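In this view, the complex is presented without one of its protein chains, the others remaining in place.
And now, chain A:
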Amino acid sequence: MKLDKEALFEQEAEELMEKVHQQYGYDFRGYSRASLYRRIKRFVANNSIPSMDLLRQQVLGNSYFFEGFLQEITVNVTEMFRDPSFFLSLRQNVLPILSTYPFIKIWDAGCSTGEELFSLAILLKEEGLLDRTKIYATDVNQKVLRQAKEGIFPASNIAAYTSGYYASGGKNEFSSYYLSNYGSLKFDSSLVKNVVFYPHNLATDSSFNEFHLILCRNVLIYFTHALQERVFKLFDESLVDLGYLGLGKKETLALSVINSRYQLADKSNRIYRKTS
């Protein structure tokens, strides 16, 4: 039987992913296919790449090109105070409990370009916890980690960020946290002085520390159930007893085997607590 256009594309995409794994070590086998295929098609269209053959040559022949490709297919879209009610709940329900520890460790897994990280740091600062908190900010993509370190975000989103900040219980003037300059916002670098930026691949790397809180939001939606299961086990190993796990608004632990060890600390904001 002759393959139709879509089947042919899917076959070529699978071959490319296989080669990418061999050559660069990035494993996309556990990524949800519909979304992955759509990203590849978008990358091809946006960059006017005439064929999958040429895409393969470029991706495998040019590591700089590969970095851009990686960035597109791993979806780095993020914002500050995404779902303000999540941050409000962290502030009201989670940070007061964390404050009983002498020293707090947090993992922001899949932190992308840092908007979520800076939102979290602002909360910690306002609750008086920043100085005794260490945050590990990780992502599979080194390029976004470099951006996260800089803390420079486009000013075009400032209205949404400002209202998100207040909706999440912000206590100061939001503008006191950044300097505005030529269309960019440069956030106060002291917010991330206790942050370690670290490349970590949730699909292949292992647990590296123990945490009181892990945030992993809008990353798991790109993974199949099987890969999600791996990641949940990894988080389970990396959380102290009574530690918290914050997921994205439409993500759930309910389908996982570790679910029985967790309670919903805040159902609508998908904040889970490990039982002891």
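Brief remarks on what is shown
Criterion: contacts are C-beta pairs under 8 Å (C-beta built on N, C-alpha and C of every residue); 3 or more make two chains touch, one makes a residue touch a chain; residues count from 1.
FYI, contacts and distances are computed from a predicted model.
Only one of "Ubiquinol-cytochrome c reductase cytochrome b subunit", "ATP-binding cassette, subfamily C, CydD", "protein-glutamate methylesterase" or "Succinate dehydrogenase iron-sulfur subunit" fits the UniProt record of the hidden chain, and that name is "protein-glutamate methylesterase".
Checked against the full complex, the candidates A:I49, A:V75, A:I97 or A:V240 give a single residue touching the omitted chain, namely A:V75. Of the listed residues A:S35, A:Q58 or A:S207, the one in contact with the hidden chain in the full complex is A:S35.
Here one chain is not drawn; of A:I152, A:I221 or A:V240, the residue touching it is A:I221. Chain A residues in contact with the hidden partner, per the touch definition given at the top, are 6, 32-35, 37-39, 75, 77, 83, 218, 220-222, 225, 228, 248-252, 255.
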